[in-house]
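Just passing along the structure, written as structure tokens.
All protein chains but one are shown at their positions in the complex.
Now for chain A:
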Amino acid sequence: MLGLTRKDFTLFAIVVVLALLAPVLLNPFPVNSALGQTFNAGYPALMQRFAIFGILVVGFNILFGLTGYLSFGHAAFLGVGSYAAVWMFKLLSFNIVPAIILSVVVAGLFSVVIGFVSLRRSGIYFSILTLAFAQMSYALAYSVLTPLTNGETGLQVYPSDPQYLAAAGAPSGPHFFGLPMAQATTLRLGDWAFTFQVGYYLCAIMLIAAFYLSIRIFRSPFGMMLRAIKSNQTRMNYTGLNAKPYMLRAFIISGMYAGLAGGLLAAMDPLTGAERMFWTASGEIVVMAILGGVGTLIGPVLGSGVIKYLENIVSKINESVLHNALAFLPDGIENFFVTVIHPFVGEGWHLTLGLLFMVIVIFLPGGLVEGGQRLAGLFGRRSTATTAADRDAARQSPAE
């Protein structure tokens, strides 16, 4: 269906359902309960981030997952995309369409330049070159390019900005032909409340489109060539294939994905700053991809989701939340557990992330996707074993 195999279509359907129903699925607890206050992740600002970083890492995975070239400067494209979008808001109007188109185009052009230079080297040298470019962009945005980036203050839209194309009655924030991004309806069901926001659904649709495109790329001859580059460049050359243009296209596509993510960030909140391009932001993308499962289709979506969840939810858990959650225990034991858990939550969420990352890299090199496959294998061992045997038999019979 949709040009996908049954298996790919299932993955695609899962992502579509998750994305469209996120406002419900991520709010499993009643609004005013202690659990709900802490663990409900279904609020628009966070869900937007799930979707946007999902797009970013899906794009990053086209480069890193397929070709094995580790870009350590991908946040630069995100930042450039954001700046481009905010400039469109300042010059034209708050309509997000030209803003997002320009952010993709500008990030694409930017990645042509960076890719052309960086791809002259491979391995660690490629990573260092991309890192150098990203840090250079960051430093420039802070200093020389202040007229373009508004330096430390960050770029934002002021009432004095021209907005040449703004219509008289248009919303005073980013909108899609008059439909404001911030507009939302809340559905109340008893103690539960689910918020459906226009901005989130824009991000979700973009994620779905981005994910669909990535499946098509993975399964295309182009995707196969990229995997061939990762596998054996010597054979690639002696097969009469020129690896360079393939690599450069992959780099540009991946940069454009990042530009789209940057444009969407600006469309959700029309301001941006240079810190979006800082090397830790690039590092986060790499961590997300590895955590989810490099080179798998759905891994990037999972990885970015888990990290954004930890960053926003686990970081909210403070001592009093812990005391509340463990109130059913006798005082002494309660205090003991609070003391033990406390370093891992709240501001200590990086510790949790670090440990999780180490566990995954050591025990599940294929990331969360491999974890899922192993779980599925544990529960469905009998059935998968028989089907595998059937398949083998079916394959061998014609050859004999």
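Everything below uses one rule, namely that a contact is a pair of C-beta atoms (placed from the backbone, for glycine too) under 8 Å apart; a residue touches a chain by one contact, two chains touch by 3 or more; residues count from 1.
By definition in this document, contacts and distances are computed from a predicted model.
**Student:** UniProt protein name for the omitted subunit, picking from "PadR family transcriptional regulator", "Tol-Pal system beta propeller repeat protein TolB", "ATP synthase subunit b" or "Amino acid/amide ABC transporter ATP-binding protein 1, HAAT family"?
**Tutor:** From the listed options "PadR family transcriptional regulator", "Tol-Pal system beta propeller repeat protein TolB", "ATP synthase subunit b" or "Amino acid/amide ABC transporter ATP-binding protein 1, HAAT family", the omitted chain resolves to "Amino acid/amide ABC transporter ATP-binding protein 1, HAAT family".
**Student:** For a quick check of understanding: of A:N32, A:T185, A:N242 or A:T280, which residue touches the chain that isn't displayed?
**Tutor:** With A:N32, A:T185, A:N242 or A:T280 as choices, the missing chain is touched by A:N242.
**Student:** Out of A:P23, A:P171 or A:G223, which residue would touch the omitted chain in the full complex?
**Tutor:** A:G223
**Student:** Using the document's contact rule, name the residues of chain A that touch the chain not shown here.
**Tutor:** 3-5, 216-217, 219-225, 227-228, 230-232, 234-243, 245-246, 249, 253, 395-396, 398-400
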